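Since the structure comes first, as structure tokens, the remarks are kept for the end.
Missing here is one protein chain; the remaining ones are kept as they sit in the complex.
Labels run A, B and C following the written order; every chain starts at residue 1.
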């Protein structure tokens, strides 16, 4: 039995800036096992795996690989020992090609020269199971977030490790891509590789993992056999309390006559063509489709972030002219980006300054900033959606991924918008906070704020939306309402279109 | 350090050359008769005379300072060379003011800009610092004397030399640099004198020397491509002559197109010896430095005193300007100019 | 920004040390103490006075440069624009205009140049390095053309002598130039720390895309930044012309490098998002103190460049080692 343990940690402790983030965590990973690591945002999951893979050094505690005590000074030590990590935050070199990223540090060479032909062949092979359209010689900068995530995963897979750690690998993938990843993971499991898998998507956890370990506030809570537990138990173990309902009730007060937003004829070829839809008062509208269907592009065009060829926006019945995003904000329309690192965060600035960014106008008098107002706002949201931070003067980069996302959301909600378009709003957010955010969105919608959700998580769309419009390859291909919103119907609409 | 203390006949060497530290005590304790009284040809090593320039460090100033230093040694006083290495009026004036703030016995200053220095010189003079200008004047200031050659006249000397050599006709060109008014004046003197005295000599092109000899050689090469039938090239600044010589050599035109350079540093004199340069213009830098020191010493020690308080009263006791002359140095005379060795 | 970067220790001492400018201030103070022990004249009123006058113009330019650095760009044209404004003031006054009016006209032209730079970088999207280098050459070229490579003096006149007072007189013993510089620096530091307009520059420098998604008009803000750098450089030029009564063709040459160095020494980053006016000003002071010391100690001119280079590196090395703050471009 002992022999079956490939990786174990004993009493791992770690503090950042005097705050204890890991308070003695011990886990065991077996050969050929998929082991989930779950917990709320900021529970210490990423910190733990970063320690295992040599990114951070523990303050105390030991790591054993194959029963041998390990001490990694840096990530490449761990890599050499056979531990691969798919980082939660993308760590790609954006100016170089996909192949050069996948095989970074291990380029095939002949006499000091890179054999690019071989490199691209090797990359092709690694990418094959993902069935994606990524080309090995594409520059990473030009890829979508999802595609970059796939490159990141491919990078770890190509290492041929004894242990592979996935830190929220599917947070920016859509359902089908995630499914492909599940298949790949099950495949490598068969090779006897130990897999540590972090995710906030419980469906995935229950689909593929053999065991799961729950962390809460840096404490080890328990390790369970996945088969012998259920999501209710897991959630309460994570959150420390009972969570009754994942999604709020659907709207009861949709006012068919009152249109908050009407979008007419948005076109920018080849990305999207003649997109028109409406958001009514009291409803939450879902915008769904496969990756690359153009949802993000349309939303950005509506908000004036990118220019579109044509299209008109009516807000509460009156036409508004939106030339840039500032115009959208002035009209009460705001957009939550799907790529928080690239488009959302000022990673080197403080939480407070991040929070202030869109509200400069509201919080300044005579052009001078009043930071205190924002400090108070932050304290409110810290409570409401359980953001985990020490002080508002902390640097954004030090926050856990989920908590960064929560700040992104608070930042927009604090603007009291009339219409809010949220692109993957709960990416990387833990179950507990997700329900809080969902409840808040429902509250907003009831209060007359237009809410549009773009999500690659079908259950989220199904659970939250009162109506969905479906896009495929830049076209609007259908609409579903009420009870008709089911995963099957949405897929059906998409494939219906494809048959033409 | 460029500090030197004079070694007068009756005294021992008291200089502390090691690190620029001030060792005034060393000077006074060295025995011998220390004359602090006025009207003496024997000074005190604690007396400091400064030579201040812009673009300090260029070899031309070395020769000036050599004269200054030699005179200081003869008087037994301390000479110091300072200033900014930049060509920037703010830097130059700031460094000059900072030296004035030390209240030295006298300053010989070369003014990067005539008017810009005037208020500062006036203030220093009002504070009791004796100031002469050399090389580049500030005529509207209260400086006592200017010793030097007008750059215009130096350019004119080159023009007259070339004009005579060419017998009044032919094509010539010049190399200058942008934004340096002293060089600009030389070019002005050169071209205006040619136009006035030698109407048949054509100044076909004035090219920029750029920042170093590599750029200069490229630019001169372009000049030669344009005008292969040139007779003379006048290099109005030291930096230009190396690049010009090389461009001529690479075009196999050395000796066919002749070079008149500026200033008498060793490399230029060597070039005259080996024929790459035909002549160069000397502004008598040693004399400028030497006499600057002499003037300063004389005033400080009241050696000239026709009437009491002549300076305040404006009694003419020293020439307002002293022309050091611009001479043409050729193969025949160049041996005399190796001064810094 | 954010004044406190995780001040681990609390208390007043911790707070002082957490100031971004603390490190460079310490290095400067140590330098000052060291120099004044070796050369007591260093702290004499005259020396302080001349040193302050000497650094005032670079100090004023540093205010704008800090903003440009914070925005993630920089401006190599400031020295040339300083020269241009000095030159235009003299040229316009020489045409018979009232010199004050001439100065305002020069200021307007230079603001126009800044507008051009800002438009090219902010709106068109050209690279700041090449663009400001090009503008530098254009502005300096214009000065060469106007001065014919030499220098121009202000004519005589009643207005001229009042104008020269601006550059040559004192208020309460402090030269007016220095007073103007101090006011601008204090005001600039205050505004950069407190105003929402300056905050936008920090956002853009930190993450331009995210700034745009916060409703900030990045193009306009970047354009503004180069207008400000040009305006401040122009003010420095006007003060220089008032101080010297002349405009040389080299006025301001090389200022950009000194000022960028000063700002970086003061904590600004060449990749944007970081920097304070106070830091940049202390950086300017530090560099001036070093060159002042070279003069006071009568360092051989041939050695000056070598020594000041070594001190520059030692200063940032000391800063890094003693405070473990990483200088990263």
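Remarks
To be clear about the criterion, a contact is a pair of C-beta atoms (placed from the backbone, for glycine too) under 8 Å apart; a residue touches a chain by one contact, two chains touch by 3 or more.
Note that the structure is predicted; figures quoted are calculated from it, not measured.
Checked against the full complex, the one of B:79, B:110, B:149 or B:219 touching the unshown chain is B:219. Among C:104, C:182 or C:316, only C:316 touches the chain left out of the display. Of C:23, C:39, C:58 or C:131, it is C:131 that touches the chain left out of the display. Summary of contacts with the chain left out: across C:109, C:225 or C:265, the touching residue is C:265.
Within the set A:9, A:41, A:79 or A:213, the residue that contacts the chain not displayed is A:79.
Chain B residues in contact with the hidden partner, per the touch definition given at the top, are 57-59, 61-62, 85, 176, 178, 204-208, 210-215, 217-219, 221-223, 225-226, 238-239, 242-243, 246-247, 249-251, 265-267, 270. Taking the complete complex into account, residues 55, 74-76, 79-80, 87, 91-97, 99-100, 104-105, 107, 109, 112-114, 116, 137-139, 142 of chain A touch the chain not shown. Contact residues of chain C toward the unshown chain are 72-74, 120, 124-131, 133-142, 144-145, 148-149, 257, 260-261, 264-265, 270-271, 301-310, 312-313, 316-317, 320, 326-329.
Keep this in mind: only the chains that are shown with their structure count from here on.
Between the interfaces A-C and B-C, more contacting C-beta pairs are found at B-C. Of all chains, the one whose CA centroid is most distant from that of chain B is A. Once CA atoms are averaged chain by chain and compared with the all-protein CA average, the nearest chain turns out to be C. Mean C-alpha position of chain A lies 72 Å from that of chain B. Averaging Cα coordinates per chain places chain A and chain C 44 Å apart.
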